[in-house]
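And then subunit A:
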Amino acid sequence: MNNILKVIKYQLRDFRIGLIIFYGIISAIVVMVTISFKNLSNNPNVSVTFSGFGMATVIFIFIVGLSCFRDSFKFMQANNVSRKSFFIGNGITLISVAALMAIVEAILDNTLRHLFPYKGLFQQLYRSNSSVADFLWSFGLYAFFISLGWFITMVYYRSNKLMKTVVSLIPVFIIILLVVINNLTGGALGQGLVSLSASALGFNNGFNAYIAVLSFWVATAVLLGVGFLLIRRMPVKE
Partner candidate 1 sequence: MGVIEIKGLTKYYGKVKALDDVNLTIEPNKIYGLLGRNGAGKTTLLNLLTNKIFPTKGDITIDGHTVFENDELLGRMFYMTEKNLYPEGLRVKEIFKWTQEFYPSFDMDHANTLCEKFGLNANKRIKNLSTGYKSILKIITALASNADIMLFDEPVLGLDANSRDMFYRELLASYNRHLKTIIISTHLIEEVDEILEEVIIIKKGRVILTRSLERLLSSAYMVYGQCHKVDQYISNRKYTGEQTMGGFKSAIVMEDTRDEALAQKLGLEFGMVELQKLFIALTNS
Partner candidate 2 sequence: MLLDFNSPKPIYLQLAEAIEDNILKGVFEENTQIPSTTEISVKFKINPATAGKGVNLLVDEGIIYKKRGMGMFVCMGARDRILEKRRQNFYKDFIGPLLEEASKLGISREKIVEMIERGNG
């Protein structure tokens, strides 16, 4: 239990600088955009909508996920922390960072639209102004992407040279395979995938964000679950 808390403490400390820089840039942009809109709003011929920081945050949190496994795992092993403690601490940190950033996103989305024409990622997709739904949806989305980044680095770390190549090529093969099947089925596969994603994201059910939230968490659980199986007997490497 003690070790789990220490792992969380270390990782949060590790992310601190990245988060500060990220939100520093976001704040700077917000200030600049607010000033620009103040000037533009006097001109009736210009109509601009600012589309939010959702995608930037998704990319950022994915990179955070990518960067949080290797060095931490080695450092915790240097301190003789068990893999289980590391995994639990690591998982809690990932989810906490996702939650924190989702709160910020929900707050930004609902404050900025009062300052200038603004639509956050959630508002654009689901045409809803509910802060709670925005938070829950963003939380799920971020949890999924941070876990995905974490999972990818872990698979790479676990793999030997041959496996690394195989793992890297699998997505390429899958894409080629999908394209081939898609052509053979006369585009049916492509349409099927699009409609599957649309269903998973709740677009087919009157833009129900909660279906998307459920999908995100199922995917996150799968990533973390497989991750746990991988880490259980993970050897320490250079």
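Selection rule, in plain terms: all candidates are chains of the complex that A comes from, given by their letters.
Heads up, the rule we're going with is that contacts are C-beta pairs under 8 Å (C-beta built on N, C-alpha and C of every residue); 3 or more make two chains touch, one makes a residue touch a chain; residues count from 1.
Keep in mind the model is a prediction, meaning the values are calculated, not measured.
**Student:** Looking at subunit A, find the partner in this complex that touches it; the options are 1 or 2.
**Tutor:** 1
**Student:** What does subunit A use to touch candidate 1 in their complex?
**Tutor:** Going by the criterion above, the answer is residues 2-3, 6, 9-10, 71, 74-75, 77-85, 232-233, 235-236, 238.
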